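Note that this complex is displayed minus one protein chain, with the remaining chains in position.
For chain A:
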Amino acid sequence: MELTTVWFLLIGVLWAGYFLLEGFDFGVGILLPVVGKDDTSRRLAINTIGPVWDANEVWVLVAGGATFAAFPEWYATLFSGFFLPLLIILVALIVRGLAFEYRGKRPGAAWKRGWDRAIFWGSLIPAILWGVAFGNILRGVPIDANHEYVGGFFNLLNPYALLGGLTTLSLFTLHGAVFLALKTDGPMREQAGRLAARLALVAVPVAAAFLIWTGLTHEDGWGIALSVLAALALIGAVLATRARREGWAFTATGATILLAVAALFVTLFPNVMPSTLDAANSLTVTNASSTPYTLKVMTWVAVCFTPIVLIYQGWTYWVFRKRLTLSDIPASGAH
């Protein structure tokens, strides 16, 4: 296999890992006002992701860095072209990350309420905008012969991309509800289970509509096959949720996200950012890539270190595998 193909797949893997992991972090943040009636239950929800959210977020940093290293043209066109949405995502991620760390650091109710809002909006906005961004990448955007994006901000808010945003929003929210049901016990487990069952009623039609629209416009065989598998996994998630099999439900929402990202990347290939102005302007794995030498170096680095990262990050989940209950949450000010 060409190294450019390998790196295209690896970047797909990084985004899939990011959405799989930070997807439920976003979901928990979005559900915070719903599941957290009082401060202790809000803290319970936050602490289900407490030890892991930061490392989950690193996936997007590595995805960005890997794109810079392996496909500099893609990195440059994408990040400068999607300037304002990325700026909004940055602000959201900044306030959300600080909120986890700082909300318990002062006793006042107003202080906590402020940071709770930061967690909610800081989760909701990127959950939508990442979908909008990928919708636009798949749909194609105006790129000129110099590989510069020439579309402006409002061009990014087209129906297909917005449906992409709703898809990631509904999938991540469902994924978060399923995660909460898996990681807690007591009333929150019950409530999260009921929420997941209702959220699935939204996620299934929205995701199906997006995948069908994608399949119809791109007519990519493998993409459609993976989309069908993603849809089947989502239906599996619905069934497992109704049967209160939380482990299976989480596996199924996770599989849905992985398969959906796989479908998007397979559909995109060999383009990385198609141009709507002229197919000759499209960025592809070939014309956007680094030199074979750089790709070879990066492949060795990835081959040597990715397994180690996966092992210790996986081990974290094993260490913190216990379900949390309200009685696990220490009194305020205990930290």
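We take it that a residue touches a chain if its C-beta (ideal position, glycine included) is under 8 Å from a C-beta of that chain, and two chains touch if they have at least 3 such contacts; residues count from 1.
We take it that contacts and distances are computed from a predicted model.
Note on the omitted subunit: UniProt lists it as "Putative cytochrome bd ubiquinol oxidase subunit I", one of the names in "Autoinducer 2 import system permease protein LsrD", "Oxidoreductase", "Protein-export membrane protein SecF" or "Putative cytochrome bd ubiquinol oxidase subunit I".
Interface note for the absent chain: among A:43, A:139, A:183 or A:218, the touching residue is A:43.
Interface residues of chain A with the unshown chain, by the touch rule above, are 43, 46-47, 50-55, 57-58, 61-62, 64-73, 75-81, 83-84, 86-87, 90-91, 93-95, 97-98, 100-106, 146-150, 153, 290-291, 293-294, 297-298, 301-302, 305-306, 309, 312-313, 316, 319-320, 324, 327-331, 334-335.
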